[in-house]
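A single structure is presented below for examination.
A protein chain is absent from this complex, but the other protein chains hold their places.
When the chains are written out, they are named A and B in that same order, and each has its own residue count from 1.
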Amino acid sequence: MSLDLLNLANVIISGVLTGLVYGLMALGLSVIFGVARVVNFAHGEMMTIAMYLTVALFAGLNLDPFLAVLPVAAVFLVFGYALQATVINPFVTRPDHSQFMLLLAIAVIMTNSLLIVFGPDARSIRLDYLLESIELGPLLIDRGKLYAALVAFGTSMTLFGFFRFTLTGTAIRACADNWLGAKVVGLDVKRFYALAFGLGAACVAVAGCMMSLLVDVTPALGPAYTLLAFVIVIVGGLGSMSGALIGGVLIGVSEALAGLFITPSAKSMFSFALLILVLLIRPRGLIGNKL
Amino acid sequence: MNRRVIFVFAALGGVLLCLPSIANNYVLSVATLFLFFAYTGQAWNIMTGFAGQLSLGHSLYLGIGGYASAALYFHFGIGPWAGLWLSIVLCGLVGSVVGALAFRYGISGVYFTLLTIAFAEFTRIGFDHWDWLGGSGGLFLKVTRRDQIDLLNLRGTPAMFYYVILALAATALALSAWLLRSRAGYYWQAIRENEEAAQALGINTFRWKMLAVVTSAAMTSLAGVFSAFYYNNLFPEQIFSINRSIETILGPIIGGIGTLIGPILGAALLTLLADGVTELVAALGWEVAGVKQLIYGVILFAVVTLLPHGVWPVLARKLKVSR
Partner (left out) sequence: MSVLLDVQGVSKSFRGLRAVGNVSFEVEEGAIVALIGPNGAGKTTIFNMVAGALRPDDGEILFAGKPIGGLRPDQVCALGIGRTFQIVKPFAGLSVLDNVIVGALRCCARVDEARAFASTIVDKLGLGSKRAFPVSSLTLPDRKKLEVARALATRPKLLLLDEVMAGLRSLECDQLIAFLQEINQRDGVTILLIEHVMRAVMALAHKVIVLHHGEMIAQGSPAQVILDPAVLECYLGEETLL
């Protein structure tokens, strides 16, 4: 009996930790989708590229992923900004399906570029100092997951702070709320949209860095993560950053529990069922604003 | 429609009808694939192009349609001509559930699209664990000799399959043309362009959107049946996958969404392209996994950026033809 409870506790903790990384990834989408209004079907693919970048830096330069976070995030900030400013921006006025198709095309290009460059075999990162689990009383916590979760949480808090307390962050929120009004007061909405996209991309980059410590990296991971990100953002509430984190933790825990009670391969079924339910019953999500 | 266009169409039709007698099996298989995409593209176009409800989860109907008939054949020996009715009914029901849920709760735009994806993915994983239908290992139909034609059980030569899919595609074209010029066509386009204004003109938008979804789903189910019996196997990972949904929509997007000829032109361009790319890749020795898909991605990107309404509207203007 107590062994089962212990097992359950460990699984839940593991779910929370992984969920925080999911949450950061979803936070990126919340910024991109909620602020820059881009339906980013390439979100998971961006994450996968970040994962591969981390793996490559580790394999080639022996760069510890926790240190690689900064350069990778910087690259993605620039890349995201450039992508939105050049390619995606003209599509804001085009019909919905055009935007989807554009990002779908970008996703396909990303996934297959990875496939060509790195091949289909799985890569992973082994850090010796992460091998030992942390014992907290009777509980066993995976060190890698803990550190990754801490980095994810820290990054999220930094982003919150940025949006709450800096002038640029407030400006971006203004553009998201009311772009016409923002224009009227002289804000360069286009540039802020691009910046928002870049920031979202940077979030995904950090999430990817951390995720590469937790799972094996293959080029086909993209679509699953894209869908997961959308599930979390919608469940947690569109436009709500805290919702993205909380949603991430929720999904992380429910996936872990589903993996424990049902077969592990069916765990994403639960996420999709949750998405369907939320879309129908409370489309604004747990915390978000009205659709 | 001017004389020149009618002549071109007649000529094309003639070629298509005679193809099995003049072409080899490889060309025939490419043509079969082209007609398959033309058919599924037309079916999808009704819901998305005509009625404006963007579905990225059409693989749901391919899978359910395919599995329904295949299961009847595999477990009970019931032939596909009877089995397809179950496929149609099931897909119609599933489509109406998806539509009812979405439209009743006022879900539209990107959220509707996500809903369609979620339903397809959910079903994919579900079927992966459904052992009575083979689970993730797949469902395999008995392969009999490919030189005997058994139309009743859809077992036979490539030519037989070709004519079946040709008939389907031609029917889909005729149906789409008829629908477009009918009340349904007008009402769907009105809903697509401005749902509020459509309601103010007396259109019960819920009912008509449902009709589009159910029609599209039922039509797509037949493609699933064809696929099951043509390839003789079904894997949830493949038939319910989002890649299959994407393949379905590539034709209409490239050819021209919402038009009659668009899906067909798009399917033709796509299969020719696929073939050309395969040859090119082989010739250049770039036989690495992913090169073909990458080229598709680039082409899709180019079409979406440069020809946002697809190839057909541009072509039609050049040829001075009406839609």
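Simple rule for what comes next: contacts are C-beta pairs under 8 Å (C-beta built on N, C-alpha and C of every residue); 3 or more make two chains touch, one makes a residue touch a chain.
Remember, predicted model here, so these are calculated numbers, not experimental data.
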Check your understanding: In the intact complex, which of the presented chains make contact with the chain not displayed?
Key -> B
Revision key, fill the gap. Touching the hidden chain, out of B:22, B:201 or B:306, is B:201
Study note, to complete from the structure: Touching the unshown chain, chain B contributes residues 181-183, 186-187, 189-190, 192-194, 196-205, 258
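The rule we apply is simple: only the chains that are shown with their structure count from here on.
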Practice item. Quick one: report the Å distance separating chain A from chain B, using the average Cα coordinate of each chain. Key: 32
Revision key, fill the gap. Note: in the complex, chain A contacts chain B through residues 39, 87, 94-98, 100-102, 104-109, 111-116, 119-120, 219, 223, 227, 230-231, 234, 263, 265-266, 268-269, 272-273, 275-276, 279-280, 283, 291
Revision key, fill the gap. In the complex, chain B touches chain A at residues 48, 54, 56, 101, 105, 107, 109-111, 113-115, 117-119, 121-122, 125-126, 128-129, 242, 246, 253, 257, 288-291, 293-294, 296-298, 300-301, 304-305, 308
